[in-house]
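First comes the structure, then the notes that go with it.
Only one protein chain is missing from this complex, and each of the others stays in its spot.
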Amino acid sequence: MATIELKQVAKMFGTTYAVKPMDLTIQDGEFVVLLGPSGCGKTTTLRMISGLEAVTEGNVYLDGEDVTWRPASARDVAFVFQFFALYPRMTVYQNIAFPLESTHESKEVIDRRVNEVVDMLRIRPLLKLKPGALSGGDKQRVALARSLVRRPACFLMDEPLGALDAEFREAMRAEIKRLHNEQHATTVYVTHDQIEAMAMGDRIVVMSNAVVQQIGTPAEVYYDPQNLFVANFIGSPGMQLMEGDYSAGNAHMPGGNVYKVPQAWRAALDREIGQGKVVIGFRPEAAEISADGPFTGMVFGIDLHGAYVVLHVKLVSDQIVQVRAPRDHTYGLDASACFDLNHDMVRFFNPTTQQAIFPEASA
Amino acid sequence: MAIAPARAESFAATGPAEPVVESVRVDQIMPQAKATKKARMILAVITAIVMLIPVYWMATTAIKPRPDAVSAPPKIFFTPSLDGFIGLFFDRSQIAPGELEKYKERTDLSFVEQQALIRGMKILGPSKYVGRLVNSVIISFTSTALAVFLGLLAAYAFSRYEIPGENDWLFFILSTRMLPPVVVTIPIFLWYRALGLYDTHFGMILLYTAFNLSFAVWLLKGFIDEIPKEYEEAALVDGYSRMQAFRKIVLPQCVTGIAATAVFSLIFSWNEYAFALMLTGDKARTAPPSIPSMLGVGGIEWGSIAAGSLLFLIPVVIVTFALRNYLLRGVTFGAIRQ
Partner (left out) sequence: MSQVSLQNITKQFKSVTALSDVTFDIHDGEFFVLLGPTGAGKTTTLRIIAGLTKQEEGSVTFDGEAIDLLPPADRDVAFVFQQYSLYPTMTVYDNLAFPLRSPMRKVPEPEIKTRVTDIAAVLRITHLLDRKTAKLSGGEMQRVSIGRAIVRSPRMYLMDEPLSNLDAKLRESLRVELAHLQKTQRSTTLFVTHDQIEALTMADRIGVLDRGKLIQVGTPEDIYDRPATVFVAQLVGSPKINLLRVSCAGEELSLDDSAYRVPMEGVCAATEAGADGLPPAFILGVRPEDVQLSAGGTFIGTIVLVEPLGVETLLHIRLDGQVVICTVPGIAKARLGDVVHFDVNKDRLHLFHPVTGARLNA
């Protein structure tokens, strides 16, 4: 088991940064997710940890030891790729045993260790098959088994569920997490899917444009995003954002609606914004439909989500925000709708700096 | 209809970017990369030079005076002369020693005759080279156009319809290319004589078209297979017939394939030697068999042969150059989607 530490690690391709200097410390046994849209630098970061990519600046430490210039093969990490990378001519058993062949272990030892991981992943019926005969989910299980069998100090996973059908993905997600709960191997997991990140990560590193935007637990990135990017990226849908003019405790929305800012935020807003534009952010579940709510709009669309409905409300500014509402109610299309926001779940951002505004520590 | 409004997310940008910091290790990695790049360039240049030597040789031989053209060791420096070209375009004969003096005194000699006189020769009349070059142009361009047109229709059918025994047909079509041409020249010669196609333009066009067609079908089928059929289906649903959809949708998208196929077909029929030698006499003879047969007085006219070859290259070079972008993609078809 191992800790991983990145100190001012950066990567340049030509003259552009793929990853700008970043610091990250991963505790022993922690499950950390690198999350971001494609091209944000998350996979490059993972590859620098693995040694598949040389760093341009900074240092990588595994278990406190500087491994910056050590090749991938000498780092004791296991890499799980998006596209399974199984050897098509070998059986499942041979595929799993393959990493051990190079270690010159005895046949019995190899057999025992293969059997251990096979039971762990429940793939015993597949042992004699060739990869071509497996479903996507089973292929990824075998790939996982092949990396587990080496008992590496840490796992690096590059979108291992990206190539699976949606129906397998939910189940495999739970399975990988369960495996981690049993093994407690340090894991760095790359994905562009925020649901995966939220469901699996002990901590999430949100990246965009080669820059780390926020590092935090799922609850932190969901409830208290550092900036507008994280607010919009995390959640399905992302945080709903409305722009208004702030002055003296009130946010004046386009079309004449006035929102009274909760008391706890006033001091911070007075200091950060004073008088000017402010972005109000809220999650759909933080809104409550109520006839005297301070925000008014028209129902543009109604989504049934099984247990509840989501109303798409078109504001006077022509902007659409999503509001969660109970199912036992009928809403007319193009009818007017008013809603209020839960005081504890409303957030504010400075549109100029894109950064979140936080209330005074005392509040 | 209501105009759809902007989404809430629209003003959340991609996040703040930090100022670019100067990197320290780049210089350590870069020199290595630069050196490899240089070595590759040098290798490419050397290869290019080796490949171009025969062309250079031909070009210089074409403008060498006759004695220089055959001298050994070869001359690097020489006075350029039009000997080769005059030999190519005109039939000449040696002036009898007795008449030489008298001939030299004549004042009505044209430029070409004066040039011939330097070698002690007089002009008998124009040679047949120009006619044969024209034959080459007619035969190869017509057969190429036919092969591409017919090939396109066949390839489209093979690509889009379910044809019983499709693979057998395709194999059969390709099998016509498996025999070396020399093997079939005699039977074809006998046919052609019996059918009255010997030494006719039509006969040669027919032969080259048939020969190129198999290749054209295969190559174009590959290209059409790569065009998703949804495009045509969209057009069908939009109110167009199959042929209109083909013309408006498929054709513009497989220009690359058409160009590549045309260039390959043209190069084949333009350079073809064996059939042309056996199946043509005088009327329909193309340039390739006529160039090496340029025997002058007192031996082979290397200068004229080089000049003939040089001129012979030009049309293909022009066409290939004009279509070079398509050609590159054509050769790598399948690997790269347009």
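Residue numbering begins at 1 within each chain, and the chains themselves are lettered A and B in the order written.
Quick note on the criterion: a residue touches a chain if its C-beta (ideal position, glycine included) is under 8 Å from a C-beta of that chain, and two chains touch if they have at least 3 such contacts.
Keep in mind that what you see is a predicted model, and the values were worked out from it rather than measured.
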{"item": "Given A:49, A:172 or A:200, the one touching the chain that is not displayed", "value": "A:200"}
{"item": "Contact footprint on chain B, counting only the chain that is left out", "value": "1-4, 7, 9, 228, 230-231, 233-241, 244, 248-249, 252-253"}
{"item": "Touching residues on chain A - with respect to the absent chain", "value": "165-167, 170, 173-174, 177-178, 181, 193-195, 198-200, 218-219, 222-223, 234-238, 283-285, 300-307, 310, 312, 320, 324, 333"}
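By our rule, only the chains that are shown with their structure count from here on.
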{"item": "Inter-centroid spacing, chain B versus chain A (mean Cα positions, whole Å)", "value": "56"}
